[in-house]
Every structure is written in C-alpha cells, then in structure tokens.
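With one protein chain held back, the other chains of the complex are shown just where they sit.
A, B and C label the chains in the order they appear, each numbered from 1.
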Amino acid sequence: MLAELKGLNEECGLFGIWRHENAAQITYYGLQSLQHRGQEGTGIVVTDGKQLKSKKGEGLVTEVFSKKDIEELQGDSAIGHVRYSTAGGGGYENVQPFLFNSQSGGLALAHNGNLVNATSLKYQLEMQGSIFQTSSDTEVLAHLIKRSGFSKLSNRVKNALTVIKGAYAFLIMTETEMIIALDPHGLRPLSLGLLGDSYVVASETCAFDIVGAEFVRDILPGELLVINDNGIQSEIFSLNPNPAICTMEYVYFSRPDSDIHGINVHTARKNLGKQLAIEAPIEADVVTGVPDSSISAAIGYAEESGIPYELGLIKNRYVGRTFIQPSQSLREQGVKMKLSPVRGVVEGKRVIMVDDSIVRGTTSKRIVTMLKDAGATEVHVVISSPPIKNPCFYGIDTSSYEELIAADRSVEEIRQIIGADSLTFLSVEGLLKAIGRQEPGETRGQCLACFTGKYPTEIYAESMKLTKKC
Amino acid sequence: MLAELKGLNEECGLFGIWRHENAAQITYYGLQSLQHRGQEGTGIVVTDGKQLKSKKGEGLVTEVFSKKDIEELQGDSAIGHVRYSTAGGGGYENVQPFLFNSQSGGLALAHNGNLVNATSLKYQLEMQGSIFQTSSDTEVLAHLIKRSGFSKLSNRVKNALTVIKGAYAFLIMTETEMIIALDPHGLRPLSLGLLGDSYVVASETCAFDIVGAEFVRDILPGELLVINDNGIQSEIFSLNPNPAICTMEYVYFSRPDSDIHGINVHTARKNLGKQLAIEAPIEADVVTGVPDSSISAAIGYAEESGIPYELGLIKNRYVGRTFIQPSQSLREQGVKMKLSPVRGVVEGKRVIMVDDSIVRGTTSKRIVTMLKDAGATEVHVVISSPPIKNPCFYGIDTSSYEELIAADRSVEEIRQIIGADSLTFLSVEGLLKAIGRQEPGETRGQCLACFTGKYPTEIYAESMKLTKKC
Amino acid sequence: MLAELKGLNEECGLFGIWRHENAAQITYYGLQSLQHRGQEGTGIVVTDGKQLKSKKGEGLVTEVFSKKDIEELQGDSAIGHVRYSTAGGGGYENVQPFLFNSQSGGLALAHNGNLVNATSLKYQLEMQGSIFQTSSDTEVLAHLIKRSGFSKLSNRVKNALTVIKGAYAFLIMTETEMIIALDPHGLRPLSLGLLGDSYVVASETCAFDIVGAEFVRDILPGELLVINDNGIQSEIFSLNPNPAICTMEYVYFSRPDSDIHGINVHTARKNLGKQLAIEAPIEADVVTGVPDSSISAAIGYAEESGIPYELGLIKNRYVGRTFIQPSQSLREQGVKMKLSPVRGVVEGKRVIMVDDSIVRGTTSKRIVTMLKDAGATEVHVVISSPPIKNPCFYGIDTSSYEELIAADRSVEEIRQIIGADSLTFLSVEGLLKAIGRQEPGETRGQCLACFTGKYPTEIYAESMKLTKKC
Partner (left out) sequence: MLAELKGLNEECGLFGIWRHENAAQITYYGLQSLQHRGQEGTGIVVTDGKQLKSKKGEGLVTEVFSKKDIEELQGDSAIGHVRYSTAGGGGYENVQPFLFNSQSGGLALAHNGNLVNATSLKYQLEMQGSIFQTSSDTEVLAHLIKRSGFSKLSNRVKNALTVIKGAYAFLIMTETEMIIALDPHGLRPLSLGLLGDSYVVASETCAFDIVGAEFVRDILPGELLVINDNGIQSEIFSLNPNPAICTMEYVYFSRPDSDIHGINVHTARKNLGKQLAIEAPIEADVVTGVPDSSISAAIGYAEESGIPYELGLIKNRYVGRTFIQPSQSLREQGVKMKLSPVRGVVEGKRVIMVDDSIVRGTTSKRIVTMLKDAGATEVHVVISSPPIKNPCFYGIDTSSYEELIAADRSVEEIRQIIGADSLTFLSVEGLLKAIGRQEPGETRGQCLACFTGKYPTEIYAESMKLTKKC
C-alpha cells in the first residue's frame, strides 16, 4: 500500500481564513481535520492587520499547539499548514508557514505540492546574493516575490509564478491581504468556502465540515485569488488546456468525507472496489481491507461480489511517533506493529485482501504472510489502482524507479514476491470509470503519470534526485 | 454510545509474562494492544529474580515508556497495566501496577475490575494502623496479604481473597513467582497463553496475537494460578455455580480481534447487527455505524438487510488528550470534535445509524442532529444492545441511576429526546442468541445486570457512591 | 572540603507557616532560601482546613514549582522540604513532605536529620503488616503515629517519639494543626518566627529574613510545639541534660546570614579564620578561600594576619545538575569543572588556601595541584575545623571510617597526600572558642562526635551501613 513509504507518501495540507474573530482557533480545527495529510510538523500564522505572528513546531497539531499558544495567536486572519515529511529537510526550520519579516512588512507563505525547477531557481538566486533559510523549495517563491520589480503584491506574485514549474497550491498572507494560487494543472486540490461572512480556504472540503463552513467552489487550475478588505478578486494567471488533479487523492490521500471536484472520496473508493469485483471476480469466503485507506474499496468489492465483508485486519490506533519499533529478532518471534490479523475471522477461510496500491511490495508481502499465519487458506490480493510504474515529481516521494516494484516487473512476478494466491490491479480505464469524472479528454482531468508515464509538466534532471516533497 | 461517558466506560487491561529474555519489551507490545481498555496511565514491573523494578506514568503506553525506559527494565518476568480512569483517584500514585517493597522482598500488584466492599475493608485496616498510599480499591488486597498469618504467598493471597467481593482479575508478582486470580463470577476476561516456553497472561487474546503467543485457555472463574520455577499450578479457590462475564465486553469494550470464551468479538458484533436487522427491519437507503465500536454491527445489519453499508460518520483519529476542546460558542457555530458526518454519503438519504448502546443520550442526540444537518432525510437509530437501566458496580462507571437515560424512560421518550425518526434496542433474548454462548442457564454465563438489574454478587450501600472503577 | 562528597554532605531544610493567606508562596520563598541545604528534591503540602494538597518533585525549588503549581496549592497553612540526597533512596517517592491520606483525614510529614534505629523499627512494623511506601527512615514515624492508641494527635506523636532515636527536626501537619518536634539533643537547628500574626518555622533564620518574618526563638531540644486555632502550646517531651547542635552547621552547612542559637554564621566563620591565623601564623603573599563556604574564614584569616585576601579561586556559578562532566581524558588535558584558579592572582605567589574541612582529601589535592599549575610557588592549606576522624550518623553521609582520610592518618601524612607545602587544622579548643557559645560543659552544647568520637546518642550496628541520610 502507499503508506508503506514511511511518511513519504502523504501530502501537506493548507488552511486559511480571512477576517474572523476566532481565526487561530478555526485554523486549529481546520488543520486538525487535515492531519492525515501530514504529521511531521505544523504551524499557524495570524495577522491583526498590523503585524504577523507565528507559532510552529514538529509533531501533530495537538502536540504543537497548547491552549495558551492559540490564545496568544491574536488576530482575525490566519493561514496554517500541516507538513508530512522530514526527508531531505526536516527540522523546525522547514516547518511551514514560513514567515519573512522586513522593514516594509511581513510575508507568510504555505505550500502544498512540489516544484520541479526549484534547485535551478535557488542556484540563480544564491548567485545574486540571496540567503536561504531553509532547504525547502517553497522558499524560492518568497525570494522571487521580494526581487520582483512590481509594487503591488499580487503583481509580484504573478511575476514570480511565471518562472515556477511543478505542482503547487500556495497560501500567501500579509498584514492586509491573503493570496491563493493554484498551479496551471491544478495538481493538488484546493477549495474555497464561507464561514459566516469570512472566506476560508482548505486543501480538502472535510475541513469546511469540521469548522461549520459552507463549500463555495474549487479553486481553478492557474487561478490567483486575492482576498482583502475590498473583497475577493479572481484572475486566471495561466491559460490551461490540461487540468490534471492527482489521481492518488481519490485513491489514497484524501479523507473519505471530502469531495474533490464534486465527487465524494468514499464513494469513489467504493466504486473502485465495485469495479475491481467486476474486473476480477474471485471465489472466496471473506473480503477484507487494509485499514484505513482501503476499507471503502473493500466494502464496495463485497457489495458487488456478494462475498461478506469482514474485519480481517486491525490497525493499532495508538502507534504514534514515539512507538518503540520491535527489534528484528522480536519481529521474527511474531511481534506485530501497526497491523494485526483477526484469527477468528480469517482462520480456514479464502480471503480477498483489498489494498489501495503497491509501491515497494514489502508491506503487501508482510500482510499476506500475516494472514496465512493466522490460518487463511488462500489470500487473493486486489489493488484498487493500476501498477505504479513511474515516479511522481509533484509531491509523492516515489522519485526514483528503483523503489517501485512495478517499474520493471510483471504482475505475476510481483505476485510471487508478495506470496499471494492471486494478484489483481485495477485497469486504468476501470479507474477512470469508477471515479467517474466527466472532464473531456483521455485522462478526464486527472494526472495518471505514475501509471502511464505521461507527465503533465516538463521534468528536469534535477528532479530525479529529489528527496524532499510537499 | 457507551463512549460518551468520558473515559469512564472503558476497562483496565492486564498483561504478564514469566521467564522470557525480553520480558519488558513483550509487555510493552502486549499493553499497547490493550490500550483501548485504558488511556490514562500505564506501568510495568519487572523482576530479575532478585528485585522488582518499576516504571509507570500518566498517559499512553507510547508516551510513558521511552526506549531507554524499556531497556532499563531488565528482568525476565514482568506484569503491566493500562488504566482508564482518573475519576476519584487520578494522579501518578494511582497508576498500576503497584509496587510494595519491604525488607523481606517486594510485591507487585495489578488489577482489572472493581471491588464492592473496598471502602469497608479499608476502614477496618486503617483502624488497625495501616497506611494507604493510594485512593485505589486495589491496595486493599496488598494490605490483606501482608497481614495474613500464612507463610506461603499463595496461601496469603487465597486468605485475602476470602473477604474481597466484586469483580477482579489480579496479577501479583514477587521476585520468585507470579500469581493470577480471577473472581468467582469471572466478570472480567483473562486468558493464558504461551510464547515459546514462557507463560503469558492477558486481559484479551489480541495481546497474544500481537506478541506472537499462542492462546492456551481462558482463566476460570474462581481460579488461582501460581507460576514459578516449578511450573504452573492451578487451584479453584471458590466454587462457582454462576459464571457471569460482562456482556459489554462483547458489545463494546474488547477489540474486534479478541476471542472471549471462544467467541470472536467482531463476529459477535456482526451477529448483533444481523439480529437487529431481523428484529427491526427498516426501510432506508444506507446503513452507517458510529466508529469504531459499532462498525461491525453496522456491517452485520447491512449484510442481513441488503441495504448498502456506507461511511456516514468519520472519526478524527488525531484527537488525543491534548486536544483543545472547542468553546461552546464555536460549537454552536458548527465546529465538530471527534466525529463528523460525510455529507456526500448521507445527503438526501434515509440513514440507519447503528450504535452499541445509549447511556446518557447526549452523544446520540448530537450525532442525529449532525446527520440531519448534513442532509439526511431520516435518521433511524438502532442499538446493538438492550436499554441500560441499571448501574454497574463492577468496573463501568454508571454507578448512579441519574445518569442513565433509560433508567426511567420508555424507548419512545428516549427517541424524542435524541430526535431520531425511530429508535430500536436489541432484545435481551436477541442479544444472547446473537453472541451465541452455549453455557447453561438463563443468562448463558453472562452478566446482564445493567439490562435486567439482577446482579451476580452482593451490592453494598457504599458502592452506590463509587467514583473509582477498574 | 566537605562538599567533595557529592550531594552527601548537605542537609535537608524545613519550612512551615500556619494561617497566612499566601501560605504556598511564602513557603516557596522560604524553601528557596534553604536551597543550599538540599538540591535533589522539594515539596510543599498545604491545607485549607479541609484537606491536604501536595506538589513535589525532583530538582531545585525553581525547577519543581511553576507559577501555576503554586497558585493551585490553595490553603492558608503549609509545610515544605528541600531534600539533598538520592543515596539509598532517590526517586520521586522519597521526596518530602510525605502525605498520608486516610478516611479519617490526612497527615503530612517532613524531616531533617537521621534516625539511628529506623531499620529495626521498620522491621518490627512490617512484621505486623505495615506496608512502607518509601525507603526513607522518616516514614517510620508516620506508622508509629498511626498505630499509637492515643486519640489526640499530639499524644500519638509524643508516644511515637519515645521509641525513635537519633537526630530529627519534624514538621507534621493535618487539616487542623501543625506539630513541630526537635530531638532531645537538638542536633539540627530549627527556629520559630512570626510573619504578621502567622507562626513560621524554618531550619535556618535566613528564611525569616527572606520572607520578611521576625525571629522569635530557637526550638528547644526535646520540645514539642502544637500550633492550631487555639494558639501555640509548648511542651518538653524529653528532659535533656546534653544539648548538642551539629558543629558543622557553623562550619559548613548553614548560610552565612543565618544565626544559630544567637550566633551569626558568617561571624562565627570569620572568627574560625582569625583563630586559625593565631594558631597557625604562616608567611605568605595572599590568602584565598575555597568558594563559597570558606570565604568568611579566609577573610578572617586575612584580617587577623594582615596578609591580603584575594580571589584565588573562582566557582563556576552555572554548573548544575545537567552539567556534562568532562571525560577523564579531557580532565587530564586540563579541562576544569566547578573551580578554576585565578592565574593573575596566584602566579608567583605564596598562597594560603583556607578550606572548611577535609573529608576524603581528593578535592583538596585537586585544588592544590590547580593552584601550583597556575603558578603558585607555595600552597599552604589551612582548615577551619579539626580533622574529621569519625563518621556521622545524624545526617552527614560519612558513615564509614574508610572514606575519612583523617580516620587513621597523621596531619603530615595527609599533607603529603594532598601535596601542600603545609597543612594546619584548627584545634577543638580553638573551634569552640571561635564559635563562642556560652553553654556549660566541655562541648559547649555542640556535637563534636566527628572530631572526638563522643556521640551524644546510642549508635547501633545497623547505622554503620547507612547510606541514606537526612
């Protein structure tokens, strides 16, 4: 499953609110609902119209912010961020939003996505005397904005975006305005809502539900939104014939209660499961899913196939960052970590195990073994997405071919490696049909690059070594 | 649902292991798998045959124990405890296992359950000059053991148990032996396993699966087990015509992957859901369960009724002890806490919402409102257990009639309070049938006191004020 | 110097206050001024007349108590303790005051001193079924009080004191009274003061100055004071022909601004230095003292001898518990720890180095070497007390003869070991004369046992192995 890349296959999350008396608290709850998109660090920047104030730290939202912290973040506008990865740039410094103060005012910046030309841009800027505070690609935007010759901030931002390539959803805040920008392909989800009279923006719509806001609309690919005391202005800064939302947002990243471009994620996943049952009818006694991301698909498979759905695998809810990993020797003695099989459910049964994806294959192999050790007579692995054959350069850390088991192996070869009795991947066509988007074109407005190798943007050599995402 | 009593309706958990080179680590993983039984505090006592060493603290297993702590707990035998409640006796002092050192050796003690005559016994002991370290009922046993005239520890324990009444599973450890005792009604689950050549004991069998141990058998009501270097000796210290395992262990407490007296908990819950569908056929569009405890029952209901099962409610996984509760005003503005509805799933639908139980009714009301706000046209609440009309004195904190909504109200009155379109409880007969125990007698070896008012033990006036459980 | 026994040669400190609206705060400042008597742990117990509430922890007063802690210690009476030693019983459990709750009320207990028959008493009590919570000798008193047949608390305490032997100053507090007891020899200092209308009690008078209280009188040997809402009652529970205050309180333990039995400690130490200059006139260029305890004596020596006093040694003020000790190899390369010599002052000079005492000799040797390395041509060590030839059983951890360099060595032998050009100890007569107490008898009301071997109380074999003091 995608989660097997420790902390690497999850996305960052953004939340912002403009002019609301409880800006910091609302942002706290908004970020909390986006916590699944990143658990490594989080921050909030508020403004009271006069200055910007920041609190950030490594860890979960509930670990980083105390009640006192939130109370001290006084102001009526805020942006916040949850960050997923320590790879290639952990530490306090890289936790977002970034806050840049200068004698002419402050600038806060939060980013979800990954730039494909950040290294080149950074090199050019350093040659001109810029000093970078972080190892994050995000900081490049701040320097480009600062160096732009325009006087209006929105013009400086647009100017900067003309040289940036890759996937990005940006939230930018100063003392007097909030700017929202989405890349020309709309690779990452970003939506606009209203809480009373206050605009809110979030990576996923589940954040609106949690804070009681109403969904207004999705941000468009290539759109720049400026919110200030004059209201909200929209502008398309890039004409875009090729929208390409990340397909894995439907398959794995997003929360089941979010809607992406009008499609509920749980429903999409259930349909993926149903489609799998149509494409791969298997004779078996029980259907089970790998918690939590594959439960919906498993239920869909069960419903379509008529084979009962059961809890064959249990996830340990209390395994967090401080969990002491069992030693190799203990693991060989049978000590489990995050997942354990339910013997009473799988013993003596032919089991269909639904998972969202296979990246390295290690976890799939471990789960198959676990189920067989618990008495399953057969284990049929069905995957609710096609084989991931190509690295992603837009925020999912699969940036080299080496770590992808499907890059150069057939399905049968993978089946042997993971030890399953059968292995089925969903077809690309089935995937598109199940998700059900109606956009024109072959890809229906989705990025399918990890399956097909057709990337929506240019890719540079520098990206191939990328270790930092988000 | 039972979880609406904050932290009060969960049980403690016990784990022990005798003579294993990784005693502390194994206990750490065992306790982790029992974490759902108590999140307020945890401790481990080890012995190397010469002395007892302890580490305990308030919080989760992963919060209390660092890698260094576990390494420093050197020894080949251990007992551990997870504790659920701060009510009537929070604080470091009350975290178990208790460790009592004396010049003649140490004694460690861990307890799951609740004694009904502890207050009287404590009063008598204090009158004789005993000093209690804690406000826990558990400590009474230690004093009784210390004051017993017998020289052999097992005889001292048996002697002490003759005056103790109520629900208890005890783990006792000295430098040279481990003693396990279960009350004459067997109100709490306790099982014996083998990890290689080492005996393990745990409140639930899921702990055996996690550490790779094999289940041997359940501890019998009224049984005393002595494990030392001579092996294992069993003795029935109390003849017991009336075994009475807590029914809520099947309905709510235990992990779905545990087996209690040979019955898998997930399967039992799914059967409860199926039985509900038979007893209460409802016309509706979707079935949903309150996560996590009611998912199995909801799936059972869906399977039996043919109505599709959907994720209509999402639980926020990252809400822990440090979560900042939304203020009343924010809550009125719509900020959610632990649960949020999935609009995309329930909007415009007739929803069957399956929950495990209703205690005060507050949470049920909140969920019904939430679902309706999210667009459900009808909400039918079905409960996979009968109405809780009587307090529990054996470890579930429902010790006064006032807090039980069903104590003196009809089903229709409750329905109106929670605002559901219909409300159905499972019948007692249906409950017994669905769980499917084969023991003789009307109650099939289960305690049904909270439903029927027939308590298996004496109850004293002092218990009615009980605030401390476990 | 005495400080060379890490953490072992310091004393505990007591502070109490009855009926003052800021009881916890006042106690905080009082304890702070007694911090030199113990840095390992501290606690405060308050009462509001209805219950006792406690907060304690390992570390300094400023580390253990936050502002919030002090605010939460609501009540108008309090006792507090600073504890010096982890030897033979470290850990949270052994931090005082001890608080024992029972159904008939609470009892808090703080102790400065050391009992010589605690082990025997504890053994007897355990044989009768008592369970001890700590490894502290102090707890014995609580059990004796609890088991006493009398009904009035003061009678129970007196009853308990009849079997206790050794050095003790006790503060006892319940919801309704405070009891103060000093052993029949008055081995430890303890004074009574008044802050407005509120009685305060403290180990040293410096605590009165810090909190703005007035000194009333010293507690008498063998006195029991009961303070409650009826006022204060005094009673001599033991007739005492032989008062024996610890001489090292004057020489080393107490703060220079305290008065013990009417004699200022700084003045006493200065007189010790003057007396040394009379007994041991030495030709030299500068006088220096080992900070902080020997500064007063060094100034006295300088004043009497006419040789200028200089800062020849500097103490690093910021070396605390978390200081990383230099490795042996770094120490050999010259890395200093707590003390460093002032080259500009000692280079090319004949130096008189005044210290308070020599226990093991290790530190003296190190300082002599340090001064010579810094260029001193001669180092003359003068000690403001006689050789310590006998262990102390009353609270100073010199309980075996082995660790006392002077136990079986001549002054000349010690001089050779520490490498000084000359070594002088003060005579016992000089010591008594310099301190200047006017009590009748050979010892002038002082305990001189460590110099002379004449102990004021019985000593039992069990004490010889004592590792825990205070």
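Note that a contact is a pair of C-beta atoms (placed from the backbone, for glycine too) under 8 Å apart; a residue touches a chain by one contact, two chains touch by 3 or more.
Please read all numbers here as calculations on a predicted model, not as lab measurements.
Taking every chain of the complex into account, the absent chain touches A, C. Screening C:H143, C:H185 or C:R255 for touch with the missing chain picks out C:R255. When you scan C:T174, C:S238 or C:T267 for touch with the missing chain, the hit is C:T267. For the options C:V216, C:I232, C:I314 or C:A407, the residue in contact with the chain missing from this view is C:I314. Here one chain is not drawn; of C:I70, C:V216, C:I232 or C:V411, the residue touching it is C:I70. Chain C meets the missing chain through residues 22, 25-26, 28-29, 32-33, 35-36, 39, 60-63, 65-67, 70, 195-196, 206, 209-213, 255-257, 259, 263-267, 270, 292, 295-296, 299, 303, 308-311, 314, 316-320, 322-324, 326-327, 330, 333-336, 340-345, 374. Although one chain is not drawn, its touching partners on chain A can still be listed: residues 92, 100-104, 119, 122-123, 126, 128-133, 135, 142-143, 146-147.
To be clear about the criterion, only the chains that are shown with their structure count from here on.
If each chain is drawn as a node and touching chains are joined, the picture is a simple open line. By number of C-beta pairs in contact, the leading pair of chains is A-B.
Centres computed as Cα averages put chain B at a distance of 50 Å from chain C.
Mean C-alpha position of chain A lies 36 Å from that of chain B.
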